[in-house]
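Supplied in structure tokens, the structure appears directly below.
Every protein chain except one is present and positioned as in the full complex.
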Amino acid sequence: MHEQFVLKKDHLLPLLRRLAREHRLVAPVRNGYGDTMYTVVTDVDACRLDLERQPQNSLKPFFFPQRERLCSYTVDRQGEEGMAYRFYPDLPEERATVYFGVRSCDMFGVMYCDLVFLQGEHRDIFYQRRREKALFLTLACNRPFTDCFCHNTRTGPALELGFDLQLHDLGDRFYVETGKPGGVSLTAHWSPFFAPAGDDDRQAQFQNVLEARSLFQRQVHVDLAVRLLARHEPEEVFGRLSRRCQDCGGCAFICPTCTCFNIVDQPLDQGRGERLRTWDACTFAGFTRMAGDHNPVDLAAARIKKRFLHKLKHDVAKHGRPSCVGCGRCVGMCFGGVDMASFVALLCEWDGGKEGWR
Amino acid sequence: MTNSINELDHAQVILVSGSNTTEAHPQVARRIHDSVDRGARLIVVDPRRTDMARLAHIHLQLRPGTDIPLINGMMRVILDEGLIDDLFIEMRTENFFAMRDHLLRVEVEEVAALTGVREGLIRQAARLYAQAQRSVICYCLGVTQHVCGTANVQAYANLAMLTGHVEQEFTGVDPLRGQNNVQGACDMGALPNVYPGYQPVTDAAVRAKFEQAWGTKLPERPGMTLIDMTHGPTVWSERPEAAPEPVRAMYIMGENPMLSDPGIQHVEATLRDLDFLVVSDLFLTETARLADVVFPAASFAEKTGTVTNSERRVQLMHQAIAPVGDAWPDDRIICELAGRLGYAMRYGSPAEIMEEICLLTPLYGGMYHDRLRSSWGLQWPCPDRAHPGTPYLHKYSFTRGRGRFEPSGHVEPADPLNEEYPFLLITGRAYHHYHTGTMSRRCAALTREHDRPWIEIHPEDAARLGVRRGDLLQVRSRRGSCTFFARPTGRVARGQLYCDFHFHEAPVNALTVSCSDPVARCPEFKLCAVNAVPVEQREETGEVM
Partner (left out) sequence: MRQVMSVCCYCGCGCGLYLLVEDERVVGVAPSRNHPVSRNNLCVKGWHVHEFVHHPDRLSKPLVRRGGELRPASWDEALDRAAEGLAQVKERYGPDAIGVLSSAKCTNEENFLLQKFTRAVLGTNNIDHCARL
């Protein structure tokens, strides 16, 4: 049962300061260079909280870091049955963390990662450790940012599930909805900060969400693209996009739902080593290259195709929805235009020309 | 660069020469792509069919080492068709008549024959470049790493001056610098002939200023260049009487000449013969292995300091972590060494070192760390604290006053092709690696993407030699030999080979010539004559014979 409260803006910092005492606090902070990022806040009063702009990173690195040590190992070369390896897992600390000011798309990103890392037959203990004691205080968007299109992916601008608390900015106050149990107990524990919401608050929140939906400039016809891809996989579209791919992997690294990784063993000396996990990207040629140099997905066009089909076709088959959350980060990242918005536009243009270019 | 990288966004014509921009300078390539999307025209001068060349409207696929005749040909067309900028030439340049007389002796048909570029293309490129309002030239090591490197650069400067494409935003002649602080190392006077800010060591007044600041007598004679040091007298074999005394001891900070310098046999001999060698580096490089003392240095993540990029932007890097292990930042090492040699160097922080730089270097006069903190840096010249920095150079005058036309003709490459050495080898950098690979080859992802020394060969040549992708190819020059993995591709022209120099397993600088440009002492890496022989592999065992 969702409850609704009102939190006065004057009371936000005092609340965060108190939360930061018992939790690690992560919030969008604008730094001295004018960049806004989800950042670990060590001093609530010294940092500049920025709820006006889209954080340029997603939450992915907090749960699934770009590089992490999974375990260390030793090699006994004189073992009875030849070489004997011993592994010593290196589990991350469980840190109770409050993620504040999380945008809807980023919350969806976390929910998707949960599917990948926690729902299968084998849970990923490293991810789970970081994820376990996390509380999400999300913030609905009152207006879209330049590149985002969450109305097309149905991942925003406000959420219906996934959050512990969802905040809506009503000017002088936040309208607060409780979601998961963590949010319910948070409002109960800090009840002096949360006043019950009235009908006018509910009305204002409803208006806000409606208005936000109407403000999107960018239309990215993700649903149409999903339907088209079910019928065709137009090589021309992938070919044209791939010509501008710079092979940087940035689209995958910045994406809240790209979860590919590589695992490498790094010897430290003759008898010891560590096993590292690092982000990987399906657009890298080495991603599919096999021993003996054969690469089943050798051409750039084929690799680009793999990436987009994963998002808009394979994940639809597997999870019932595309795994693009419409955050638009790849749009701002890729200067070659090899991003979701350009891809969908190109695909629709191709189809509009009756399965060929118009 | 005389301009800022962002200015490329607004150029109408971009001439890129000797630069594999997409791989070596991705952010510059990005601006070029953006400009082309907005309607700019792109001319690429490159013997290889690089990604930039594919994007180009005109690709002048010249025979390597023929930049000067090509540019002379273009200038002749510009002169003939009355496309020169008379006013600019009159107001801002000198020696134009000598240039004109020289050009009048250039025949475009002959240029076409010499360069291998069709005459029509030369004419088209000349018109395109000259007629636009805002034309910019970007060049890289493909222009400079020749025996005639300085004359090559001068040729491009002549072209820009002839058409007046210099003094404004979105025009100019922009060398793209290859390493993150190569500009800064030059600016800081890590050169044998100048103090910081290009103040000549031979200028008595300048020397007096530094002597006063540093409280000691300073040497008057310019020093030796890197090639002179690492090759000893060998580079002077033709004029042994002019050869400087060889060095007996060296201190090498964060360089790996054992892989990066031409003719590494000479480098190795020189370093092995030294009485004493000190190296400071992150890793035990090929060079460090030869040292008597090796200092473990801190990496960029472990220290605070400034670096200067290609567009002269001085930016502050912040220390992220404490030095790994027992490593020290190089400034601390230098100060400690100076102290032991009886000269006190005491600085509280890198910011204090910068204060001394500001004091002594007019170009950097206002580059205080507090100004660079929380900003995107400042572009030099920045003479004082109030100065906002300089996005583009030569606004009202050149450094030397008037720009001087220097006519020049074709210079034959140092290492001629013949029947025994029929292939022309070009070297360069690859996208996934950097310089001698000490850093990038220790990254699993980059190594996976590019894990071995490839050599590019034209498919027809490959077919003739009977090599397929992945086959071993032994490449031999007059100086040495290396083995590479063949990669047949249309990116290189017939009769040419291309490889990178990131792999110690195939140290390509065992092949290259140590001849260098007489002025800039830039070695001729871009050209050497080689032959290529497939390495026979026994079918049954796969063993290399």
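Chains here go by letter, A and B, matching the order in which they are written, and residues are numbered from 1 within each.
Just so we're on the same page, a residue touches a chain if its C-beta (ideal position, glycine included) is under 8 Å from a C-beta of that chain, and two chains touch if they have at least 3 such contacts.
The shown structure was predicted, so the numbers you read here are calculated from the model rather than taken from an experiment.
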Visible chains in contact with the missing one: A, B
Could you tell which one of B:V36, B:M345, B:L417 or B:L465 touches the chain left off the display? B:M345
Full-complex touch with the removed chain, picking from B:G172, B:G263, B:P329 or B:P488, is B:P329
Given B:G223, B:P422 or B:G490, the one touching the chain that is not displayed: B:G223
Residue of A:E3, A:D35 or A:D114 in touch with the missing chain, whole complex considered: A:D35
Among B:S35, B:T66 or B:Q183, contact with the omitted chain is made only by B:Q183
Spell out the interface residues on chain A facing the chain that's missing from view. 31, 33-37, 39-40, 56-57, 61-62, 65-68, 246-250, 253-254, 266-269, 278, 284, 332-335
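The criterion applied here is as follows: only the chains that are shown with their structure count from here on.
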Chain-centre distance (mean CA atoms) for chain A and chain B, in whole Å, is 40
For the complex, give me every residue of chain B touching chain A. 22, 26, 29-30, 33-34, 373-376, 431, 444-445, 448-449, 451, 470
Within their complex, state which residues of chain A touch chain B. 32-33, 244, 246-248, 262, 264, 266, 276, 278, 280, 284-286, 289, 293, 335-336
